[in-house]
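Every protein chain of the complex appears in place save one, which is left out.
Lettered A and B in written order, each chain numbered from 1.
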Amino acid sequence: MNSKIGVYICHCGGNISDYVNVEEVKSAIADEEGVFLAKTTMFACSDATQKEMVEDIKTNELDGLVVASCSPKLHLVTFRAVAERAELNKYNYVHANIREQVSWAHSDDKAGATAKAIQLVKSAIAKVRLAHSLDPIVIPSKKAVAVIGAGVAGMRAAIELADMDCPVTLIEREHFVGGRVSQWDILFTTNQTGKELVTRLYDAIISRENITLLTGAEVVASSGSIGDYTLRVKTTPRYINEMCDPGNLQKAIDACPVEVPDEFNFNITARKAIYHNFPSEYPQYPVIDIKNCTRCGECEKICKSVDFSQEGKLVDIKVGSILMATGFDPYTPSDGEFGYGQFGNVITLPQFKRLVDINDATLKYRGQVIKNIAYIYCVGSRQIEGSESSTGEETRGDGNIASHDISGDNRYCSRYCCTSVIHAAIEASRKFHGLNNYHFTRGIRTYGKQELLYSESLKNGDIYLQSYEDDPPVVYLENGDTMVKINDIMTGRQEVSVKADLVVLVTGMVPRADNSVGSLFKIPKGRDNFFNEIHMKLRPVETVIDGITIAGACQGPKNITESVSSALSAATKSFSYVSKGELELEPIIAVIDGDLCSWCGLCAEACPFDAISMVTKGTKEIAGINNSICKGCGMCLPVCPVNAINLTAYSDRELESMIDALAEQMK
Amino acid sequence: MTEEKKKASYDALVIGGGIAGGEAALNMANNGFTVLLIEKDLSIGGKMIHLSKVFPTLDCSACITTPKVSEISRHPLITIYTGSEVRNINRLSDTLFEADIIKHPRYVTEEDCTGCQLCEQACPVVVSDQYQFGFVGRKAAYIPFSIASPRVAAIDIENCTLCGACEKACPTKCIDFTQQSIEYLVRVKTVIIATGFNLFDPLKIPRFGYGRYKNVITAMEMERQLAPTRPFNTVLRPGDGKVPDRLAYVLCTGSRDVTIGNPICSQICCMYSIKQAQLLMGALPMADVTIYYINIRSFGKGFEEFYDQAKGMGVNFVKGKIGLISEKENGNLILRYEDVNANTVKEAEHDLVILATGVVSNPDNASFFTNNSLKLDPFSFICQTDMLASPARTSIEGVFVAGTASGPMDIPDSILSAGAASSEAMSYIISKQ
Partner (left out) sequence: MSLPEKRNARILVFSTEKISDPAIDMAGLLKLHYPPTVYTIAVPCSSGIKPRWIIRAYEKGFDGVFIAADGSDCTYGETCTEKTGQIVSRTHQIMKEKKIDPARLRMAAICSVCSEAFVKQIKSFNQYLLQSLSTSS
């Protein structure tokens, strides 16, 4: 119990004293229990008064300090610092707001304002009597970060962290790095290819000693919390030794009798069970797809590097923070959606991009030369609620008309696709002469400088049509030809139809179908099912799980620049959790009274941060607070049926003594 | 003269105290680097601190900005000069830049001012308030705006009559008419440019009548009328102070328009107009709001849903460009436009027209480096020389760009861009050490 309290009442140069009789306040509180000295001052925040307070605290060995002045938002920190300079623990300081909440708010009633000020100061004194010293909770934080996902966002974040002198473990589920970007050819804004960009980043990664790259690796378990996470990572073997002769390997690949669809080309081509994606793929040696391998042994006969004895490993990694960069999946149209899977020449935008990349002199798909291309926009994005469209009805039972139902759960715009498809069309026209591009849009969204690309496309002679929101384009067969028709807004609802050699469905981004790693960390998702940030503007790369940040398209659709920006932001945030080797947390936390508690679990349910769990104390089961996770919100307090929880600095005794002091004159 | 310049050194110089510059400064300071933040205006907080609510969450802009701003201004590793400008920066070596900075006099001793506003009450001079776009007046001795940081007075010396009333009223005697400009020579290891953007000047499109017709205003002017720190308690049209009930938004004013030299899309106008339309539907339940657009670009997280929400609330979206705006005698406006859906030219009458002016580059960008050339793009935004892999990098090593100084961006993207800039600046300093 503090019994030598100093109280300072500020005039604020008239701002307070014009409406509140500060001398009256001083005399009203001077005899309160525990008050050792009471003073008024012209400006409590002035340098001179601050020095005077330090002097007073030291010479009189004060154990509590109250300043009645402006809002604590302005000067709580100032006066806590005064206390600290006088070697008084800052939690023995209590602020009374008598400017914003008294003199200014009640400038129309001086007597009322003075009376209120008196009670507020008494209430602050009541609180400071019960205050005691608190030390910040300091927890060690391991200076290391795990980056999950080695796409362009994850790779870039890993490099950045390494350059900030922070060790990184980069964990990639696939056997090759680069994610989606390695699948793209020439990228917009630069003349770089995706492969070149990935190569640059890969070279930067292997030249940094403090990055450990794990491919074919998956996080299977996680324990701990901010500053001290342990990740269990399971690696699957490549079945190829690192010291392999590329020539022999190619022969081994040629010898493999197994053919499976090649995911790298979005299944428009096939690959072997022993494979790599493209010649300069990283890491630069192939992998055996053990699920499809028949163990015929053909490759082993040719290449000594093949090693079926390799085994998967479990490794434990200790880090202070985790950066999630797990990327997206391209939307896969449902069967028959705009003829996908129904007509032979309907493909998605990612497939089209691969097709342009792997074709040389002429653009061919399934042996047919492509001249007329119809691009149907917003497939799988900007979907509308319900499936009431009558257009869905008429398609049934007619194999010649595709479904053009655009209902679904993906309300959001995938943001990258307009620019991506326009760019792809420009690049395709540059590579293959004589293409006719017909864009069936829902309004072009080439935001920012990307607009220039749209202008370029228009200059190229690409045709742009726009459908009405309730009347999407229709894909149908006519005399064996694939046709696309639209009621076009731009020409006042004229029906326009185009014979298409190839229909490209401009598919958007969807969250990863396999999101086991997200579930493992319990990262919350938004209504679009992508990972959710705490606050789009205030904390855009942080999650509610302390110490876990999110980067790139796992948070929502983004282009490369946007993904990298968010990756670098997340790197900074993750770095700040670990850079000092320890973390200081506010000591305002929930405290359990072990005698009263008999573990019912309600507090654990109420806690938004999973900071409460059952612990045993002697023979008894009680609730235990994890001090490094508790944020001091107090949500657990009111739910306890036996009132066994208090919040530091907001205990029942403190709150009730404040209420009593405020109510003093009332009865 | 160099001898008179005050010298100081910091790890980083951040030019611009808007949301991007502030975020970048805070990121660096939170990781232990010292930062000098230079702001031309009298308060930090940039454009964002003046906004009403922000899309697509409709949380209030001041609620987001003010806690950030106070964190920045209180941070022990961040030094802020408001009312200051960077004259010139010289790159001397990899991690050594020398910057000439001038701090203009405020005529108030910042440390002593308590923000009590007594000088404001005493000052007899009334001029138009630039922070409220002239909707109301302010004094020559004034606190820039209620949530300014620092929240201290300044003397508008151009309009001041030197009557001395403020000096007499000031309880801390902090008004000092003898203040002079102070020049600093500052050495830093890295520079972050976060100079933001300017809004397109609608006077350049005379056919829209801005400046001639009183009831044609810009969206930023509307923004002030909708903000919590707004000048009036409701939305009024400037012509006659009437509450408007047929409002029109003209999108792409100064964007996607080669005739005025700006072919690019400004990225934010669709969304801020949709946001204002929603707020107007709340503020003026009986009003009709029409948005004339070319394409609606609701591309960000939660944006399309926000657009749908506006349609659901009854905002009228019309696909068509505005050809001409003319004024009627009663101050109402006739908009001549091409209705694309109906394929005809139509006319519509509105009583308040809001021009959704676009984003143009800040002309200051060209002036910071005289000896090294800072590459700009064709629109005078700062060129991102490695846009895909290092979006904050510029043509000068060690100089990074944050926020809209490199091109149009919304707030979430600006903040991420600031994160990228601070990240690259930190790794630059650390790896060069």
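Heads up, the rule we're going with is that a contact is a pair of C-beta atoms (placed from the backbone, for glycine too) under 8 Å apart; a residue touches a chain by one contact, two chains touch by 3 or more.
All figures in this text were calculated on a predicted structure; none of them were measured in a lab.
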Option from A:106, A:142 or A:512 whose C-beta touches the chain left out: A:106
Hidden partner chain, touching residue among B:26, B:48 or B:62: B:62
Residue, one of A:27, A:294 or A:643, that touches the chain absent here: A:643
Contact with the hidden chain (one of A:312, A:434 or A:608): A:608
Chain B residues that touch the omitted chain in the full complex: 59-60, 62-63, 66-67, 146, 228-229
For chain A, residues in touch with the removed chain: 71-73, 97, 99-109, 112-113, 115-116, 119-120, 123, 544, 588, 606, 608-609, 631-638, 643, 647, 650, 652, 655-656, 658-660, 662-663, 666-667
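The working rule: only the chains that are shown with their structure count from here on.
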Inter-centroid spacing, chain B versus chain A (mean Cα positions, whole Å): 27
Interface residues, chain A side, partner chain B - complex: 12-15, 42-43, 45-46, 73, 77, 152, 156, 160, 163-165, 187, 189-190, 192, 197, 200-201, 382, 411-413, 415, 443-452, 455, 468, 489-493, 526-528, 530, 535-538, 540-541, 555-557, 560-562, 564-566, 568-573, 575-576, 579-580
Footprint of chain A on chain B - complex, ascending: 27, 30-32, 54, 57, 64, 67-68, 70, 74, 112, 114, 116, 118, 171-172, 256, 263-267, 295-305, 308, 319, 340-344, 377, 379, 384, 387-392, 407-409, 411-413, 415-420, 422-424, 426-428, 430-431
